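Omission of a single protein chain aside, the complex is shown with its protein chains in their original locations.
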């Protein structure tokens, strides 16, 4: 299949167009790329992730990715993010969302949902007597002998 | 029977004596001590306490979902897909919760932010299904308020005011409650119930302006009363609808604050004081032993009365706050800014302020001014939630019973019966009007008569039209009847009195005076008797019965009457 771009003729459907008069001098599309990719040398020093940081992050993220692969991905993501500092943002307000000038919709205080225990529990991997089940937390409640004196 | 009843009567009299001394119309000046506000701890240590109070908003449905809010329900029956954090669900804010937050903030003299924002606070926990809580960290609903409260001396039964305090309210914000975890020790599992997940909370954060446990406890109690008066939270700490975390530190100087520890799991105002006192002592011991207080979270073990370190290795928890992207800014309006045609669907601060109910402080003063009761009674009535009961009992529009006695009946006898039966006021089966009936029947009005140096209370019995210091008998009868009613006796009051023969006056001295009275009024009958007309005795008896409304015991009365007749 060898289709050529078919924009040669623009079928003008029933409208007289002053082609001659509006003849353009040149296309508005720039012929060359107008910017280049970021020059690495302009960026601050690459961040190296130390063991404490990755352990800390792992505890916060719980994805079991504190290995070499995870660290290198993270460092690459940070390096990429460092490009942001080539932009001058003095005096610019951060933008949370495009709805920042809108206001929050409020609903009436009526009971409209709930009371669907079976539906709620249906997707749970383990259920005991209508409760969800978790292992004990990492900080068990202390036993009697462990009081501070 | 007579002797044991008599003995019992005497005991009751003594008890009532003590009580009536208390409820005497001696007025106690409000004792404002000149105690220094900054140094209640020994050894020159200054304590500082700030509180974070989580108050569950009384609303029909949750903060961001339409699930019902109810204290006790079968597990996971009050849970919607959003509460269970099923993927794709989105929060929608409940207007009533915003109104409750605004009303509470106004009562706490806060500045309401016209525009406030929601954020996510991230941490992993079994009862937090989304892995984050929606709260207001950057720009909360209200800031910069203050609250005044009195600290009472509870050591003596009279509620003497020790000092008046003010605490600054740093902010008030709306946030979600988490679910509940139950620890199944046997199976080494945690069972999670999400009924409470997503219920609306107001978090009220104070500055560390309090200096000890007593101040903090008093603040908490006053806040409970305020929230109950507003109807925004029932303030029930034992059920968990209000929870208090305390941030406690000690230091040598008043300017610099020491390292603070946070104490959680305090579920009554009494424990607020205990936990803080323990923790301050603990910190002092550590510092005096040349140690350092760790900035950590501790857990109050109420059975042992101690705070325990949670030994969380990750002491500095990074919550990674992030703006909640699913909730645009919350805007509240005033009359001036309210958009036309939308009055019903927006939250208007001015309208809410207009609907502000009477706050406890105002109530306490009003009761004193309006009814002339003593200040500490007013404090007790407000503190125990008995104001409406009291005002119904006084029945201003109807019979109009004496407020001061009414206060006394409510605060002593009624509360005593409740306490004896371990009932809460909510469970009280005797209504104010029923109590009023007893009051009327047994009869209490008071006349205060000063005779020289001492005020003597003279009680006039409406029914018996006697002036005698046998009010104690009536106290006894009163509490007997009340006890029977609490026990479920549903005879009419007159039946009770009659069947117990309490209305019968047997006391010879009393009867003697009644007879004297009658004889003086009916001298012609006395004359007749002297002349030998014995039938007159019957007539005189009739008069005595009329005067005592048939309460004079016949045998004794007859004897006394005859004696008196001899005398006259």
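Just so it is clear, A and B label the chains in written order, and each chain counts residues from 1 on its own.
The rule we apply is simple: contacts are C-beta pairs under 8 Å (C-beta built on N, C-alpha and C of every residue); 3 or more make two chains touch, one makes a residue touch a chain.
Simple rule for what comes next: contacts and distances are computed from a predicted model.
Novice: One chain isn't displayed here; going by UniProt, is it "Glutamyl-tRNA(Gln) amidotransferase subunit A, mitochondrial", "3-methyl-2-oxobutanoate hydroxymethyltransferase", "4-hydroxy-3-methoxy-5-polyprenylbenzoate decarboxylase" or "3-ketoacyl-CoA synthase"?
Specialist: So, among "Glutamyl-tRNA(Gln) amidotransferase subunit A, mitochondrial", "3-methyl-2-oxobutanoate hydroxymethyltransferase", "4-hydroxy-3-methoxy-5-polyprenylbenzoate decarboxylase" or "3-ketoacyl-CoA synthase", the name matching the hidden chain's UniProt entry is "Glutamyl-tRNA(Gln) amidotransferase subunit A, mitochondrial".
Novice: Which is it among B:144, B:309 or B:326 that touches the chain not included here?
Specialist: From the options B:144, B:309 or B:326, the contact with the absent chain belongs to B:326.
Novice: Can you work out which residue in B:112, B:130, B:169 or B:284 touches the chain that's missing from view?
Specialist: Answering carefully, the residue with contact to the hidden chain is B:130.
Novice: Mind pulling the subunit A residues that touch the left-out chain?
Specialist: Output for subunit A: 1-7, 10-15, 17-19, 22, 24, 27-38, 53, 57-65, 69-70, 73-74, 76-78, 80-81, 83-87, 89, 92-99, 102, 104-105, 107, 116, 119-120, 122-126, 132-138.
Novice: Identify the residues of subunit B touching the omitted chain, counting contacts across the whole complex.
Specialist: 81, 84-93, 120, 122, 124-126, 129-132, 190, 192, 194, 318-322, 325-328
One rule holds for everything that comes next: only the chains that are shown with their structure count from here on.
Novice: Determine the centre-to-centre distance between subunit A and subunit B, using the mean Cα coordinates as centres, and give it in whole Å.
Specialist: Going by mean C-alpha positions, subunit A sits 51 Å from subunit B.
Novice: Please give the residue numbers of subunit A that touch subunit B in the complex, ascending.
Specialist: Against subunit B, subunit A makes touches at 56, 59-60, 62, 96-97, 99-100, 102-117, 119-121, 123, 128-137, 139, 141-142, 146-148.
Novice: Using the touch rule from the top, collect the residues of subunit B that touch subunit A in their complex.
Specialist: Per the stated touch rule, the residues are 59-61, 65-68, 74-81, 83-84, 86, 92-98, 117, 122, 124-126, 181-184, 188-194, 282, 299, 301, 304, 306-312, 314, 318, 320, 323, 325, 327-331, 345-347.
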